[in-house]
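One chain of protein is taken out of this complex; the other chains stay put.
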Amino acid sequence: MIYNNILIFLSGTLLIATLVLVIKREFSEWIQAYKYQTIVLSIMTGVIGYITNNWEIYLAAIITFSLKAVIVPKILIKVTEKINYDFKNETTPYISIRLSLVVSTILVALSYFLTQQIQLGEDVIATSFLPVSISLLLIGLLVMIGRRIALNQIVGLLILENGLFLFTLSLTHGISLIIEIGIFIDILVGIVISSILIHRIGYTFDNIDDIHQNRESIEYTEEDD
Amino acid sequence: MISMFEHIIPLFELVVVSYICGALFSLLFRKFGSGKPFFIPTIIGSIFLIVLSLKVIIDGSSLHFELAPDNVFSVNHFLIDGIAAFFLLLIGIVSLSVSIYSLGYIKEYIEDKHVTVFGFFFNTFILSMILLVSSNDVFSFIVFWELMSLTSFFLVIYNHENESNLKAGIIYLIMTNLGTALILASLLLLSSQSGSLSFESFRLSSDSNSAYVKNIVFILAFIGFGTKAGIVPLHVWLPYAHPSAPSNVSALMSAIMIKTAIYGLIRIIYDFSGVGSGVTDNHEFVWWGFLFVTIGAISSVVGVLYSVVEKDIKRALAYSSIENIGIIFIGLGLSIVFLSFDLIYLSAFAMLAAMYHLLNHAIFKSLLFMGAGAIIFRTHTANMEKLGGLVKGMPWTSLFFLVGVLSISGLPFFNGFVSEYLMMLSFLSSYHIPDILIAISVGFASAAFALTLGIVLATFVKIFGISFLSKPRTDIIYRIKEVPHTMLAGMGIVALICIILGLIPFIGITMITHAFNLQLPPNQTLFSFEPILSEFGASNNLSGLSLPIVLMIFVSILVATLGFLYVVGGRTKQRISETWGCGFGYFNERMQYTASSLSQPILHVFRNFYRPSLAIQSILYHSSNSYMKESVKIQISNKNIFEDLMYGPIISSVFKTYERTKKFQTGKINLYLLNVFVIIILLLVYVRLSP
Amino acid sequence: MIGIISSTIRILPESFLVVSLILTPLLGGILITIFKKKKLVEIISVLSTTFILFLTFFLFSYIVDFKKITLFNEFFYLDSLSMIILLLISFVSFVSSIYSINYMGKQYRDGIVDDKHLVRYYQGFNIFIFTMLLVPIINNMGLIWVAIEATTLVSVLLIMIYVKEDPIRSAWKYLIIATVGLSFALIGTIFFYYANIHDPLLPVQPEEDKINWTNMLENSKSMDPMIVKIAFIFIIIGYGTKAGIAPMHTWLPDAHSESPTPISAMLSGVLLNCALYGILRFHLISSGSIGAEFSNNLLIIFGLLSVGIASFSVLFQKDMKRMLAYSSVENIGIVTLAFGFGGLIAIYGAILHMINHAIVKPLMFFASGKISQKYETKAMSKIKGIVTTMPITGIMFLIGGLAIVGLPPFNIFLSKFMILSSGFSSDHILASSVLIIFLAVIFIGFVRNLVMMSFGKPKTQIKNGELGNLSLVSMGMLVAFIIILGIYIPEPLDILINDAASIFKQV
Partner (left out) sequence: MMPIETSASVSGVLIGIIQFLVILVLAPLLTGIMRKIKAITQKRTGSSIFQTYFDIHKLMRKDEVVSEEASWIFRFSPWIIFSSTLVVALFIPIFVVYSPFGLGGDIILVIGLFGLSRFFLMLAGLDVSSAFGGIGVSREMMISSLIEPALFLLVFIVAVTYDATNIDTIVSHAAESSVLISASLLFSFFGFFIIVMAETGKIPFDNPATHLELTMVHEAMVLEFSGKSLALIELSQSIKQLLLISLLINFFIPWGISTSFSIAEMFVGLLAFLLKMISLGMLIAYIETKVAKWRLFRIPDLIFLSLASGLMGIIFLFI
């Protein structure tokens, strides 16, 4: 099983790329890290394509590379150009970077633990990539939970999305094309919409914490007619 | 004669149709006949209802009806048995007199734009009560129960522009809904045992239910129906809702609506729980009766204590309803206690007492509320401190009101006396109870009962004395006129019934025995009243000396005295003069005792209960001399211990729960995501670890 | 009556009906983009929804007779359950489109939206309908996920119509949380798919039609129980987030209260049901595979949690539309719970409740939209005497409110009663009792505010009078349904619900 080592090596690389993503604070640095992660992911896709000998997966690899490593970073950089520095850099996250690294490693362990019971049979791709993809999902969610500024929610979301992609691919070896295209379009539109929102947030709010304002506790008094 | 038409006239359908007509006419003919279309169908319907229920009671057979086409539950059968007929008769009598009364009373509101709504809800309210009492499955019972609450709620907030009425309505609706939730739970629990929603199946399966289930059903029903009945401490809505409603509605609510709760309890206890059927060990249910007696005693004392210090007539009457419901509960409780010791005749006797009191309360409380309505109709206030001297302007109203007052005070020759007599006899027979502890507790309850009666007398002396007698406290009363004839007729009917039931209790007793006998299968001898009927029955010797004869003796003594006095004393003259005012020259209405000062000694005696606080504000002529005062304002306010000690903590704990749930809604997207994160990890770990 | 119509329409092939059903809103969107005139745009949108409604009725008569429709090599699959969702979508979007004319017209006159945004609103409205229509008729579970995700994106755009702080804030939360949630739903879907194609002895063989619901249901017996369990957890959390099931409901009060009123109505009335539809489909598969107990328990727990949290949140609520949004959480919770109870009556009740809620909640939102336009506030403490200022709206609002707390003779009482009685009779006595308590709590919160708003003395500066007649028409239709369904369930609907419930029974 020559693939086994390659696959494990690749999963390790992906996890490292993810951890690098987790420690980044500045948005521009982060975009770079995301690019690297996506490139690793595209390579993995290619390998899966090679193993399963399925042309659709090659196509998916190309699409992933062009969409996530090229278009999405471009859009995000474009959108955030004019945004205030405060809105782009995580200075005081809810969960500190160190802690989130620790938690991330725990989550990786947890995802191995959780997927252990699933009987995957002889499928090497699934056995090596499924835990990784689940941990990517959880880490993505963790990043979203831990980061204060709105832009970094997108960071987490994108990690999560990558995990999702890997998950789909590793488990099904290429779901039908129409679904994949649907998923891609959804992601793209989602990113576009969130960029628009980020843009609006950028000029509507004065303070980053405003996004967290709580409607529930707003008191209606007689004076504010 | 009635049974002749049995097959010809579909009475039940006619009743329903008349009330529906009333509701529709109210919406259609606002301008026409100044409110007559609202109530004339109601009057007709009530007469049909009285005939129908009398027929069932006299014939002694249950009637089945089907109304609507089948819905999803395909259970819309109505059953009128003896118990239902008894309550229907009450509804019929009260709604008849109240509708006649309303013909005149509606003039107070006829100018309102939304008076049509009043007529609509008035009719639907009564109709929903009728159908509630006749319903024979859980679904229709709950539907009509809710409809009854809803329609009465709208009637309570009829004068909705007044904020306090709105609050009263909300409290009412909330409390009644909490009650409904429990009732629903108890009925559904029963249905889960019997496997069907129909009451018939409850009856069939009543013996097979375990005592555990029965106890849960009972406690749910007790709290649920108790809320509607207004027992302490679930009574909080009642003193708000009854005064807020227009008086004819208060009459309906107090006289019959809260009785439907008693109806429900009787159904659940005697019909669906198999108590007294001989199959289950009755002794297990002694605590039910004990609970009834305890809560009843507390309710009656608390109700009357609040009633006696109240300044607002309608609020005082509302509190008095709590008291009377308490008395009815005591009677029911005694009946259950006796039953659980297999003292079947005594149980029947206590049941009779309770039902007689229920009947009486429906009659005299509707009379009193109508009387209060008549006062408000003319003076536009229910505050006793502003009334007085009405007896001169409104002689008939005051006469009828006096009848009501005498009845509710339980004085001889009026109906209240009969039921209180029966209650006292039930208490006296408690020495048959073998369990010493329970017997002694019943003895204590009898003390509470007697205390209630004592204070009731004081309350109604105060109500009648302050509002009808003495010098008018506002100018408007000097020019006051008697209320329209229709209103007087409405009051007159129930006043007459008060006297009839008071003088010839045989009628009421026979009716109740008939009605409640019917409910039992033939092999049971639970309600047979024969042994005590001789107590009042007309017999040919002195031991059967009945109330009419005592009254005759009373009158003859009166006449004899009159004669004697004139023989001995000779003719004397009467001189009309000013009341003696201690020699001061001018006597005015502010020198009289007020309603508050009249009840002040009682307030003082029970000050630990009322916890009154006194606030004195005095304005001085000059700040240097604190003895020369320009005016002094004294405000006495009582703390409501139930609202402070019981409902306050509940509300604040609910508020705390709200604050806790608000933590889900912090506005921070991170925490929102954390929810998702935590829940997914938890579930996955659970599945991973579970075999 | 329906028989006559259906026999005349039977000439049309069902494939035509389905395709035109999907294409109509798309076409509407395109036409709106072309014309851009306010009047024309309004007419187009009403026409498109009317046409959709008609088509749905024709399909309805098909379904009642033939129980299911399968088209284009099983690409489209309609059975009674999807028909119910379809019916709700088309009906609610129809009334919303009528209501929109008055509502958005007022916003336009007040200068809150300009021409550009008005056109964008109607475009979005039509596309939103399009995406929702896809959900119940597609057989492919992957594509259903795509469609549901698409509804999120379109509805986010619709919420963002108002360029103000609050809408942006809530749109952002909605987008992020719904996307995260739906990602989990996708994972669940893939897991199910994997369970379907997976055979431990053979290498994985992707087959396209194995992701179809019909196929999954057929093969559900042979699925790996462990995978199914994990998959269903992902599904219930994923779609549950979208359906507003607690504790993932947190985005909902913000999003539903800040969007334009007709959209709130659509979100609450239909979109939640669409997401729930996703859960139900997988619930069926999971029940077929590992028995109903696992998924039933999950549904009961989540349902109760939703009702509980929503009921206490409503208690002291100050914002009218937020209160309604929480009430949506509550009702979705009840539906979920009822599906969890299982049993024919419970599921009948659940479906009925779904329908009833989809009728009542839009009415409440419509009325509250008009009320807040009239009083220029959403704060309930400032709203008094609606029945005096706007008699018809006020009475309708009152009816809606009384219906939603479950008072007879309105429709929700019926479904709530069915659910409760089935809960008691199906050994879920504890859950049902807790439900009764929560319902009482929500009653308190809701009714207090409802009564205080509807009655009382309004402030003097507010003039009496209704705002627009068309909106009254749309609300009147809803009120009519509330009362009719409260007393009597029409036979075709009864058949449809029974069929849908029997789908659950067969598994």
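Labels A, B and C are assigned to the chains in the order they are written; within every chain, residues are numbered from 1.
Methods note: a contact is a pair of C-beta atoms (placed from the backbone, for glycine too) under 8 Å apart; a residue touches a chain by one contact, two chains touch by 3 or more.
On a predicted model such as this, the values are computed, not experimentally measured, just so you know.
Judged over the whole assembly, touch between the missing chain and the shown ones holds for B. When you scan B:Tyr593, B:Tyr621, B:Phe655 or B:Tyr686 for touch with the missing chain, the hit is B:Tyr593.
Considering B:Ile298, B:Ala439, B:Ile499 or B:Ile681, the position touching the chain not shown turns out to be B:Ala439 (whole complex).
From the set B:Leu406, B:Ile480, B:Ala515 or B:Ile669, the residue in touch with the chain omitted from the display is B:Leu406, counting the whole complex. Checked against the full complex, the one of B:Val117, B:Ile602 or B:Leu674 touching the unshown chain is B:Ile602.
When you scan B:Lys31, B:Lys113 or B:Lys573 for touch with the missing chain, the hit is B:Lys573.
Residues 308, 345-346, 349, 388-389, 391-392, 402, 406, 409-413, 417, 421, 424-425, 427-429, 431, 436, 439-440, 443-444, 446-451, 453-455, 457-458, 461-462, 464-466, 469-471, 531-532, 534-536, 541-547, 549-550, 553-555, 557-558, 561-562, 565, 568-570, 572-582, 589, 591-593, 597-602, 604-605 of chain B touch the missing chain (whole complex, contact as defined above).
The definition used in the following text is that only the chains that are shown with their structure count from here on.
Each chain gets a centre from its C-alpha atoms; the one nearest the centre of all protein C-alpha atoms is C.
One finds 68 Å separating the Cα centroids of chain A and chain B. Look at where the CA atoms of chain A average out and do the same for chain C: the two points lie 30 Å apart.
The mean-CA centres of chain B and chain C are about 45 angstrom from one another, to the nearest whole unit. Each of residues 114, 117, 141, 144, 153, 211, 213, 215-216 in chain A touches at least two other chains.
Multi-chain contact residues, meaning those touching two or more other chains, occur in chain B at positions 662, 665, 669, 671, 673, 676, 684. Chain contact summary for the complex, chain C toward chain B: residues 172-173, 176-177, 180-181, 184, 226, 229-230, 233-234, 237, 241, 246-248, 250-251, 253, 298, 309, 312-313, 315-316, 348, 385, 387-388, 402, 407-409, 413-414, 417-418, 420-421, 424-425, 429, 432-433, 436-437, 439-441, 443-444, 447-448, 451-452, 455-457, 487-489, 494. Residues of chain A touching chain C in their complex: 114, 117-119, 121-123, 126, 137, 141, 144, 150, 153, 157, 160-161, 164, 167-168, 171-176, 178-179, 182-183, 185-186, 189-190, 193-194, 196-197, 200-201, 204-205, 210-211, 213, 215-216, 218-220, 222, 225. For chain C in complex with chain A, the residues that touch the partner chain are 140, 142-143, 145-146, 149-150, 153, 156-157, 160, 163-166, 168-172, 175-176, 179-180, 183-184, 186-187, 190-191, 193-194, 197-201, 203-204, 206, 208, 211, 224, 226-227, 230, 253-254, 257, 313, 318-319, 322, 377, 379, 381-382.
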